[in-house]
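Submitted below is the structure of interest, expressed as structure tokens.
Only one protein chain is missing; all other protein chains are in place.
Now for chain A:
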Amino acid sequence: MFNLDGQVIPFQEGDTIMDAAMRAGVYIPHLCHDPEFTPHGSCKLCTVKVNGRNCSACTFPAAANQTVFNNSEELNEIRLTLTQMLFVEGNHFCPSCEKSGNCQLQGVGYELGMLDTHFPLFYPQRQMDASHPDILLDRDRCILCSLCVRASRDVDGKNVFAISGRGIHSELVVNAESGLLEDTDLSADDRAAHICPVGAIIVKRHGFEAPIGERLFDHQTVGEWSLDQFDTGEQAWQRD
């Protein structure tokens, strides 16, 4: 058992703080994490304070007698800043994005009370890849969470995606000599085609199937959705 914001949380051997908290029904904001995949710890939204030190809840092991702070003003301010950073780093035009309402980045923005992007926008020039007959890769919306990299490698066994570049020049690349999605073996049935938490990888000809107003985060918060998903074990991609 450990203490999370004053609440006693039981844990099992091998649990991370995120695992134990989700099982106990406590939401810790996150974007690069999906319980089904090896934790990555890159978005840093799940930063919690463990015995006075900041750690990623998705990778840090739960241990007896830990005192963990999650829903604190200080941490939520860091999370808000990180979300704003993700918005200004890419090109996110929510009103024209077909993922709007189903987008976890947008959902987290609402959850954290984000009203503006705060920082000057970077307006990066990123390449869009519409070459694949069934799947669109819009790098403007990529937040480098690596979920597609992990899904393609660990579930599909295809290694379609990788991260290239360094620092602010990091970008999502695909596994083909041409660098184009059409020359990979990615298929619309792949897990990697459905795991993207934002609108960077989307399956073509399925936009706006659910009208705005009837989408995931129109009636529930990203926190409620995330815990619900953990409870039922239902996978996000089977729903969208």
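The working rule: a residue touches a chain if its C-beta (ideal position, glycine included) is under 8 Å from a C-beta of that chain, and two chains touch if they have at least 3 such contacts; residues count from 1.
The rule is simple: contacts and distances are computed from a predicted model.
Undergrad: Leaving aside the chains on screen, match the unshown one to its UniProt name from "NADH-quinone oxidoreductase subunit F", "Flagellar basal body rod protein FlgB", "Lactate utilization protein B" or "Pyruvate dehydrogenase E1 component subunit beta".
TA: Its record in UniProt gives the absent chain the protein name "NADH-quinone oxidoreductase subunit F".
Undergrad: Just name the one of A:Tyr27, A:Phe161, A:Phe217 or A:Phe230 that touches the chain not displayed here.
TA: Touching the chain that is not displayed is residue A:Phe161.
Undergrad: Take the complete complex as the reference. Which residues in chain A touch the chain that isn't displayed?
TA: So the residues of chain A touching the missing chain come out as 39-45, 47, 54, 56, 59, 61, 77-78, 81-82, 85-86, 88-89, 119-120, 122, 143-144, 159-170, 173-177, 179.
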